[in-house]
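Working notes, beginning with the structure itself.
All protein chains but one are shown in place.
For reference, chains read A and B in written order, and residue numbers begin at 1 within each chain.
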Amino acid sequence: MTQEKSPEWPLWEVFIRGQHGASHRHVGSLHAPDAEIAIKNARDVYTRRKEGVSIWVVPTTAIAASNPDMKGPLYDPSDSKPYRHPTFFDIPKDVGAM
Amino acid sequence: MYAQMVKSEPRDQSAEADAFQARIDAGEKIEPQDWMPDGYRKTLIRQIGQHAHSEIVGQLPEGNWITRAPTLERKAILLAKVQDEAGHGLYLYCAAETLGVSRDEMTEMLLDGRMKYSSIFSYPTLTWADMGAVGWLVDGAAIMNQVPLQRTSYGPYARAMVRVCKEESFHQRQGFDIMMKMAKGTQAQKKMAQDALNRFWYPSLMMFGPSDAESVHSAQSMAWKIKMNSNDELRQKFVDQTVPQAEYLGLTVPDPDLKWNEERGHYDFSEPDWSEFFDVLKGNGPCSVDRIETRKKAWDDGAWFRDAMVAHAKKHKTKVAAE
Partner (left out) sequence: MSEALFEYLLRLGDNSLILGHRLSEWCGKAPILEEDIAISNVALDFIGQTQLWLGLAGEIEGAGRSADDLAMLRDAWDFRNILLVEQPNGNFGDTLMRQYLFDAWHVLLLQGLVESSNDRISAIAQKIVKEVQYHIERSRDLVIRLGDGTPESHDKMQSALDRFWPYVGEMFIVDTVEQHLIDDGIIPDTSALRGAFDAEIAATFDAATLTLPNSSFAHQGGKSGTRHSEHLGHLLTQMQWLQRAYPGATW
């Protein structure tokens, strides 16, 4: 009943581009021994309902993430620069579409 | 539902814990890298893990009838549904893995009994009508639990639930479709349909777990938004929704005390035999031993395959590097 433990297949994050022109979106993860199998498996696991035209897979360990504690310093300064958003400006309607 | 036997860890009283609770109360999602109390992490691993195990073991009662499906269409539909269950297990294992446990570790804990799966899957599927009953009642109960879980506090779990819920409604509908064909079919088919309802009614009610009044741990899980509704609430909702469906089918719910209560605005119904529930959880369900044996065999028999795939990948990584 007891066996030597098999080495586990590494974890991969899967990104799918749903239709031409759209960005790849993170849809989940899966286990695979390498990138080729990860892509094949992603096709079977994540695109059964015609959800994709392009698949990216990345080893989970390769993802570099921002530190959640830095949320304030990373994102708050953009709150004080509202002129980056078009809604900041009040353009008269007579000017036409802008 | 999957928190059957999940014991919530004691609450951390620190300021961090209070700040964490405030985030949850504000409806914020907790993500993998965020600070979280140890109890929150452990409870989630157990609940998500057992939810995943339930999907995988849940492939077996319906898988039992794939090779005997009566038409090509039913065969394809059933196979697609069971395949979806594998997919759901996969999404859930991946969500649990964000909390620091591996899928292989969770698998070991299922196979040696340290982790459980939903009691319902320890019941046998004995006729084709059971395929109808499982889709209609078991998936029906699961949906009732899963829809609110789309708003659970832990991000990866919530997102897995969104994906699961999208796929789940076809599951219940195909089950009900089978029940309709059977209930309006030949005498033998009608008998099969009634028999399936008779055997799956109380086990389906048991899926929601015993009354929360008897559980200290429910309150903590509710506060952490790991649990969204009380067991009794969901069970009542399930009964209210399902009884009219049984009436539509012309079938009788096997509960002589079932009756509409005008005052309450709900059905009064008999509680299941909770001693049976605890027997099943202890491993004395009709199929408990078979289910785990089947999973153990699949796991053990598959080891050479998993090993070989890793070996090949390693060999070829080195080969490419050498070029």
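We adopt the following convention: a residue touches a chain if its C-beta (ideal position, glycine included) is under 8 Å from a C-beta of that chain, and two chains touch if they have at least 3 such contacts.
Owing to the predicted nature of the structure, the values given are computational and were not obtained by experimental measurement.
With the missing chain put back, one of B:G100, B:G113, B:G185 or B:G250 would touch it. Which one?
Of these options, the touching residue for the absent chain is B:G185.
Among B:A19, B:V289 or B:A311, exactly one should touch the missing chain; which is it?
B:A311
For chain B, which residues reach the chain that was dropped from this view?
Touching the missing chain: residues 56, 59-60, 63, 66-76, 79-80, 82-83, 86-87, 89-90, 93, 128, 178, 181, 185-186, 188-189, 294, 297-298, 301-309, 311-313, 315.
Please identify, in ascending order, the residues of chain A that touch the omitted chain?
9, 30-32, 36-37, 40-41, 44-45, 48
By definition in this document, only the chains that are shown with their structure count from here on.
Find the geometric centre of each of chain A and chain B from their Cα atoms only, then give the gap between the two centres in Å, rounded to an integer.
Between these chains, centre-to-centre, one finds 27 Å.
For the complex, which residues does chain B have touching chain A?
Within the complex, chain B contacts chain A at residues 31, 33-35, 83, 87, 90-91, 94, 97, 102-104, 159-160, 163, 167, 296, 300, 303, 306-307, 309-310, 312-313, 316-317.
Could you pull out which chain A residues touch chain B in their complex?
Per the touch definition, chain A meets chain B at residues 1, 3, 5-9, 11, 27-31, 33-34, 37, 45, 48-49, 65, 67-68.
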